[in-house]
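Other chains dropped; remaining ones untouched in position.
Read from first to last, the chains carry the letters A and B; within each, the first residue is number 1.
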Amino acid sequence: MSTLGFIEYEKASPEVRAVYDDIMATRKTDKVTNFWKALAHDPVRLKRTWEDTKQIMGAGALDPMVKELIYVAVSVTNQCDYCIAAHTVSARKKGMTDQIFKELMSVIGLANENNRLVAGYQVEIDEQYKAEG
Amino acid sequence: MSTLGFIEYEKASPEVRAVYDDIMATRKTDKVTNFWKALAHDPVRLKRTWEDTKQIMGAGALDPMVKELIYVAVSVTNQCDYCIAAHTVSARKKGMTDQIFKELMSVIGLANENNRLVAGYQVEIDEQYKAEG
């Protein structure tokens, strides 16, 4: 069970319900997932986290599916099982095909491998990278 | 200095030179970066890593710039300074604008934050995520 338990809609305060309503409306679903129901114990944090998530993950110069792929890449690298499960589903809803998923996995695997090779071989940063920033 | 030092083109064996040549041709540059010059001490690994990199980071269902963004997301999450520097430059060459960079950073920051909130609140995976895979 989650540390503080989950706050269900029926038991939620009006300010928490307002966030839940916005989550469901934005995501076109009638379910609020566990992450939000755990955060709801801290209504200020719930509101900030939801607003950040909504703004950051929404359409911009990058399309929402690509943002989900980046989110999955971070979650995989951090070994966060919940986040991998949740955002793999989100990515699919926003257009991730099986082929894209497999390419995503390959890039994540490669980057994790090369990150360590760089560290292990103690490779210094090339002058050109310093210059180009 | 890198653990085994760098192998410069002039001192490289023919099989290492062949990889260097392919790197420079593929990247349209006349420089081989330090990562490859460190790996060159292990020619089999150099060849495999380069071939993997070339194949995985090339165009597919995802365009090469998006792959670089994913690579940067992993490298930031792993705190690999070399990799961040190198692939930020690569991403730019493949079309990353300042606006895209800033959105990338926001998603990486948000995912890292939420990954930990999920862990700290000990949130269980929703049934719906298990079902949808």
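Convention: a residue touches a chain if its C-beta (ideal position, glycine included) is under 8 Å from a C-beta of that chain, and two chains touch if they have at least 3 such contacts.
Predicted model, so just to flag it, every value in this text is computed and none were measured.
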All chains are the same sequence, and 2 are placed; what is the full number of copies? 6
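Note that only the chains that are shown with their structure count from here on.
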Subunit A and subunit B: spacing of chain centres that average the CA atoms, whole Å: 20
Contacting residues of subunit B [partner subunit A, same complex]: 1-4, 31, 33-35, 38-39, 49, 52-53, 56-57, 60-62, 66-67, 69-71, 73-75, 77-78, 80-83, 85-89, 92, 97, 99-100, 103-104, 106-108, 110-115, 117-126, 128-130, 132-133
